[in-house]
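Okay, here's the structure, questions in a sec.
In this view, the complex is presented without one of its protein chains, the others remaining in place.
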Amino acid sequence: MNERKPGLLETILVHTVLVAAVAYALYPVLWVVTLALSKTGGTEARVLPLPRGAEDLTLDNFRLVTGVGDPEKGWLFARQLVNSLVVSCATALTAVAIATPAAYALARFDFVGKRTGLRGMLLTQMFPGVASAVPLYLILDALHLLDTRSGLVLVYAATAVPFAIFQLRGAFLAIPVDLEEAAMVDGATRVQAFLKVALPAARPAIAVTALFAFMSAWNEFILAATLLGRESAFTLPVVLQSYVGEYSTQWGAFAAGAVLVSVPVMALFYVAQRQLLSGLTAGGVKG
Amino acid sequence: MERSRAGRALHALLAVLAIVATILFAPACSEPPRGVVLWHPYRGGEEAALKKVVARFEAERGVKVTTLAVPYEAYLSKLEAAIPRGNGPDVFIGPHNRLGEYLLHKLVAPVGDALPDEDVPAYEPVTVDAVTHEGVRWAVPLASKCVALYWDTRLLSEPPRTLEELAAKKGALGAGVWPLAYESHSAYYHAALLHAYGGALFDGGFAMIGPAAERSLEKARELVTSGAAPDEASGDLLKTLFSTGKVAAVISGPWLAADLSDDLPYAVAPLPEIEGVGRMRPFLTVDGAFLSPDGAKREDARALARALGSSESARERAETGKQVVATRAYWARADGERPAADDRHAALLRAFRDASADAIPMPVSTAMNPVWVPAEQAIRKVLRGDATPKDALAEAKARYDDVMRPPPPSPSPAPLVIMIGLGLLAAAVAIVRRVRAPGFRRELEASKPAYKYVAHAAITIFVLVVLPLLAGAVTSFFAGTRDDPRFVGLANYVDILTARGKPLLSHGSFYLTLLVTVAWTVVNVTLHVAIGLALGVALARPMLRLRAVYRVLLILPWAVPSYVTALAWKGMFHRQFGAINALLATLGVEPISWFSKFSTAFTANVATNVWLGFPFMMVVVMGALTSIPKDVLEAAEVDGATRWQAFRLVTLPLLKPTLLPAVVLGSVWTFNMFNVVFLVSGGEPDGTTDILVSEAYRWAFARNSQFGYAAAYAVIIFGLLAIMSRVLGRVGGGEAKEAAS
Partner (left out) sequence: MSEAPHRHAGSSALRAAETPVPEPAERKLRCAARGIEKSFGATKILRGVDLEIPEGTFAVLVGPSGCGKSTLLRLVAGLEQADKGTITLAGRDVTNLPPRDRDVAMVFQSYALYPHLTVRENLAFGLKLRGTPAAEIESRIREASAMLGLEKLMDRLPKQLSGGQRQRVAMGRAIVRRPTIFLFDEPLSNLDAALRAEVRVEIRRLHDRLGATTLYVTHDQVEAMTLADSLWVLNGGLVEQKGPPLEIYERPRTKFVATFLGSPQMNLVAGKLSKEGGAFWAEGGGVRTRVDEERFGDALVEGREVTIGVRPHDLCLAKGDAPIVAELKVEIVEALGSEAFAHGWIRSSGPTFVARLDAADARSVRPGSAIPLAAAPSAIHLFDAKTDRALGD
């Protein structure tokens, strides 16, 4: 847009809107943080999410969740953290690995069944997964992937693939065909053109897709708890969920866990900000 | 240079892949040693105690025991999935009232010699009763759980004898201090009152009806309206109020003690009497060690179950796990040892044990499950003053009976078969036509390279996404539970689409819920897009200070797990203690009872879901904005457009192609956004804010596991969304397609 300096009034207005939005975005999160840091917990009748006082502040909830002072539990927590990271990263990699060639084919080739496939993929997003845990369990059992993290990764990745394909297909559509054609004229095979030209050009979109897949795996707990058979294999959300009991919830620990779980995602967001934008730009989620 | 950089990146990637693969596969492939497998839902002290007990058992018997703590949320579905496949535990610990479900899904076997007749006198009789069903003992009772009265020794000099005496303390305790707090909205807690009046929740059917039930509700309402007890008290709130001296007594279970600070002066007593009526009697649940059918065949497993209940184990579980153990020997010894005066912990356990003497074991039948929701809806309605106890209860019973209506008789499969047949035929004709079409072979031949690219995606999606969904769709032709399915053809669909024979827009009918769902989707997506656009445009301004900071903070709702933040939002909407009402109070607005009216409850849900969803739209808009050519906007400026005109006439139409798919996806996600509705309003008031998906979940999980019915809902939702996306695609995509041609 134009580079004229915006008026003071307008600047103030824009910042007011943004600050209001930030307040809206931050407010509940601050409550969760306060809860995590509070001895007595609770959010009673206070406007600002501030701790009740210095004496109410504690790191006990974080100690409890991470198992500080209890080597066995601390070790377990560390393993579960690593599990979460590994499972989520593997999910991101697998989803991208599966989705990228398919998205490329859907963007560049004409083939029998293409339209059906595209439509079908959108349709998978529409079926509410009420109680699909048990059928998945049976399928993984049949594939001998039960109780393995690779099985879980496969399930997560499969769930993330349709959306990933949409997004990546949009990105590939936005890349001029000339680039690959030039490569092929220069002697590249189709596969080489895909790997060496189209793929690098779609890098931001791939990063975003990976981020989405990562997050879906990072926060999931029902399938993880159902499909994994050992505590040392559990991911963090499962651990987090164990603070919710039938009769009571350990709110402080739950909140502390949530804060811990969010930190890596926020860090990723911060690092990937630019990619996130340009990735969505490059064709975005065009259908 | 370029080459070496790429090479290094490739090496790094390979290294990461190698590490990931090692971690993924290495430990994953090792089979757990074949010992005894024990599952439990415990954490904290209870878990520590269990581990010690297990360690002793392992040492004594020389058997390896593998324990697994499974979160409560996933416990049943995991048992249900694992045990029939032979992957489940040999022994598992669970509350006795789940026995009905365990039996239904064939997850348990009688305990046999794990609880022989000679052991029975060693346990509290009430606990043995609880695990006995139709004359067979199904578990070794471990510990009992029931509620009792926690009282603050600073505010009260002695435990109140009657409820009235306690309620009368109102005013004498100081400003802002309640005499009593309990989860008045919960049927589990209300049951104590109900039982005092001689009523019951369940007697094989919905039993909360008649004068006793009505009087109990009147009593509950009196407690709240007189200011003796706060409204909408959640477990978390009770803890806070009690910890900060804002309430003299709370009704809660042993779990509260774990959350209270050690220096808080309090004691526990059995529940008080209601004057002229009788003692309040809470529900009792007994944690038992159950044997899976495989486990029951193994001597080691039976021995483990027996050892878990032994008196040594009981001592450990009582002292480390703070459990109210079911083993009498522990209490006998404890009585003999005369605990030290300051041993609060022992006193606490004893108080709960005393309270359990009056408690009523929770019914075991699966038909008990569907009682909770209608009962709670009735309780809430009465507490809000929306209905008389009589009417509310009559309605609740009607709802229960409706849910429990026996599935329709197996119809002739003809209509379904014909429909499916016709469908298949149409598909076959279409395929044959396509195959016969000239040039098809050539096309197919030409498609071969493309298939190499899509094959693995197609297979993965089909096996792990489509198959489970198809399995779900097939269930929709069945009634009853998963283990006892009965083919009913299209009866579930007919039932849903005819609003179960009631008026089409009656309470909880498919059509009313559909209306709510559509309103929910439209309002949410509109706000998502509006806010996303506003913020996206604001952040795209040139020379904006703090842009990066704003961007990250505004994405925050996306980063924090929604199941936590949704609950935080629910807390913020609490009538008496929520931050929103506190905020409104500073503006001079009267506190709003958010979940008592459809409009406000819906608003609360929307506020939460908009919060969760706007960052996605914002990011999409920011991305799309950067792809709009700058000079087109300048041309508009030169052409005389104001900022607003340029936005409306140029920016917006140019954003449309990118925004439209995001809107379609967003609508689909919102339509199926189960989490928020379930966690924030929970359908309140009276199930009116439920959307189609949450209704489907209720049929699957809260209404006698009617998976077929839930699946039919899912299929209908699927159909609706498929139609919607096509319409949306056609409306928005029309011009784009035209332009492309």
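Each chain carries a letter (A and B) given by its place in the written order, and its residues are counted from 1.
Operating definition for what follows: contacts are C-beta pairs under 8 Å (C-beta built on N, C-alpha and C of every residue); 3 or more make two chains touch, one makes a residue touch a chain.
Quick caveat: nothing in here was measured; it's all calculated off a predicted structure.
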Which listed residue (B:Val120, B:Val136 or B:Ala635) would be found touching the missing chain in the intact complex?
B:Ala635
Residue by residue, what part of chain B touches the chain that was omitted?
629, 631-632, 634-642, 645, 649-650, 653-654, 656, 735, 739
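Following the convention adopted for this analysis, only the chains that are shown with their structure count from here on.
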Counting in whole Å, what is the centre-to-centre distance of chain A and chain B, each centre being its mean C-alpha position?
21
